[in-house]
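Only a single protein chain was left out; the remaining protein chains are all shown in position.
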Amino acid sequence: MNYALLVQGAPYSQQAAHSALRFAHALIARGHTLGTIFFYHDGVYNASRLATPPQDEPHLVEAWRRLHEDHGTSLLVCIAAALRRGIIDEREARRHGKAGYAVESPFELTGLGQLLDVHSNHDRLVTFSP
Amino acid sequence: MNYALLVQGAPYSQQAAHSALRFAHALIARGHTLGTIFFYHDGVYNASRLATPPQDEPHLVEAWRRLHEDHGTSLLVCIAAALRRGIIDEREARRHGKAGYAVESPFELTGLGQLLDVHSNHDRLVTFSP
Amino acid sequence: MSDTTDNSMLVVLRHAPHGSSWLREGLDVALVGAALGKKVHLLFLGDGVLALATGQQHGPLGQKGTHPTLDMLEMYDIDMILVDGKALTQRGLTADDLQLPVSLIDDATLPEIFARHSSIYNF
Amino acid sequence: MSDTTDNSMLVVLRHAPHGSSWLREGLDVALVGAALGKKVHLLFLGDGVLALATGQQHGPLGQKGTHPTLDMLEMYDIDMILVDGKALTQRGLTADDLQLPVSLIDDATLPEIFARHSSIYNF
Amino acid sequence: MLLHILNRSPASSRVPLDTLRAMGDNDWLLLIEDGVYGAVGPLADEFTSIQGRVFALKEDLVSRGLENRHDATIELVDMDGFVALTEQATQTVSWY
Partner (left out) sequence: MLLHILNRSPASSRVPLDTLRAMGDNDWLLLIEDGVYGAVGPLADEFTSIQGRVFALKEDLVSRGLENRHDATIELVDMDGFVALTEQATQTVSWY
């Protein structure tokens, strides 16, 4: 089956993102496809390239990126939820006159409508929330 | 009296930061001093200069900065809580080889011990949490 | 309640206004769905029923509430608004205290609502 | 329980391990306080009592738990560990199921504990 | 006197129960944010044991459309009154 995940929890405050990552690995190990992860609400904080966790703790941003590299999983970030939280990419930084940015490929800022398309285009959508 | 606030909620996900800001203005209007705001847990997200809220909503990061400018309030951010959440300043970005940063003056990354000093040095500490 | 189509989406709203962004973000999903031409049903459950209380206002800092969004639902053809009757009662409210005409749902009906929607968003 | 000094700090821990970072961040405040030479008392309340259950482990992704921190409390001279007896019972636990020797607190004592500490951190 | 500050509704959370357990006979309770739902209708019964020592933040009731629905035993304070309560209290304890 082709799975999608909806992640709504910040990476180091609640367990949601950790659960999502474990579920991602497990579904791939069972032979399924993980087509897309959609980040919404505080889940958008998972997309920050500036995250600097202690070396002896899991690096979630890296782990999401590796899912994309190893399995082609799309990493979609709701742009409306992200902007207000300071999770902007280079293009939005330019547009809003910000001196830096936090999001880079393979994470993509995208409209909320994409979440509905993802739900339609995948066999399963599983939500992990704080 | 000299007040300190402990803010533990992210700026656009829960009401905590909004409540803290209103309380800050009210205590100043009553003739008190707001010496320090300490940001901990998800409160550290309040320190991101990259936050880009819609124009018709309150800009909390700006509002904190203005409290510092108008009233000399120190804006202290727990460094351990901040780093893992991607809330790093230029110095930490250099140290960890990150290509950008999210925190700039008047916000200061500082150790958690400062919270205890703040509690000792101020007459009141009021906590706003998600 | 007579609509038994399978391809409508159900957005469940379980959070109160102002305290968090969950209600707004859930409503945004509903509006986007409607804008994309989907048939959207809303279910206000638990604390979510508080979103419908009349007389809500902007926050004191000018934070937009969610009550103006509710007034826009009709424009988006979102007209099935299901409300958890037990949650209303527990909070001392009746259907007369609400901003919109709604369909009250009892406990027996709740599972049916979940069962008959092929896409559920639970906020 | 005989300590009635006013200048000790009380750290109240109300969150379970693993589910959120609150417990870890609360414990960090306690350790920092002790490192700065303050007398620190801990109160495990509500879900916080679950922090003391024996047999905890790292998370499956290698997330550090909080149980190794509890073993360090003695080194930090944190030896007053108060535990909400009612919360334990509600969760099917007894003092024997806990990782550390603790003082069980009943409902009558709870307000006194809050009253006699001049600095309280509630996590 | 400790001022306890509570931002959870008794309808959805059990935190208010622990708040009440921690309160001494002279302590006060202020309901803020979603906590103000506890000032309305049957939910206010949760606080009868501390009647006369319960306040609710007016701004948060107003934005929720509940200013005229709060229980008569619960006193409203505005933000200025909130600050005044923290002046009188030796310390505040926030419950969330």
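Lettered A, B, C, D and E in written order, each chain numbered from 1.
To be clear about the criterion, contacts are C-beta pairs under 8 Å (C-beta built on N, C-alpha and C of every residue); 3 or more make two chains touch, one makes a residue touch a chain.
Since we're looking at a predicted model, the values are computed, not measured.
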Exercise for review: Specify the shown partners of the omitted chain in the complete complex.
Suggested key: A, C, D, E
**Study point:** Candidates A:15, A:33 or A:120 - the one touching the absent chain
**Key:** A:15
**Study point:** Residue ranges of chain A at the interface with the undisplayed chain
**Key:** 1, 3, 8, 15-16, 19, 22-23, 25-27, 29-30, 32, 124-130
Exercise for review: Considering the whole complex rather than only what is displayed, give the residues of chain E touching the chain that is not shown.
Suggested key: 11-15
Check your understanding: What chain C residues would touch the chain not displayed?
Key -> 14, 45-46, 86, 107, 110-112, 114-115, 118-120, 122
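Everything that follows uses one rule, which is that only the chains that are shown with their structure count from here on.
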Practice item. Check every other chain and keep only those touching both chain B and chain C; list them. Key: A, E
**Study point:** Chain whose Cα centroid lies at the greatest distance from that of chain C
**Key:** D
Review point. Most central chain by CA mean?
Key: B
Point to revise | Furthest chain, CA centroid comparison against chain A | key: E
Check your understanding: Distance from the CA centroid of chain D to that of chain E, rounded to the nearest Å?
Key -> 26
**Study point:** Distance from chain E to chain A - Cα centre to Cα centre, in angstrom
**Key:** 38
Exercise for review: Please report how many Å separate the Cα centroid of chain A from that of chain C, as a whole number.
Suggested key: 27
Review point. Do you know which chain A residues sit against two or more other chains?
Key: 12-13, 41, 57
**Study point:** Multi-chain contact residues (two or more partners), chain C
**Key:** 18-21, 59-60, 63
Check your understanding: Of all possible chain pairs, which ones touch?
Key -> A-B, A-C, A-D, B-C, B-D, B-E, C-E, D-E
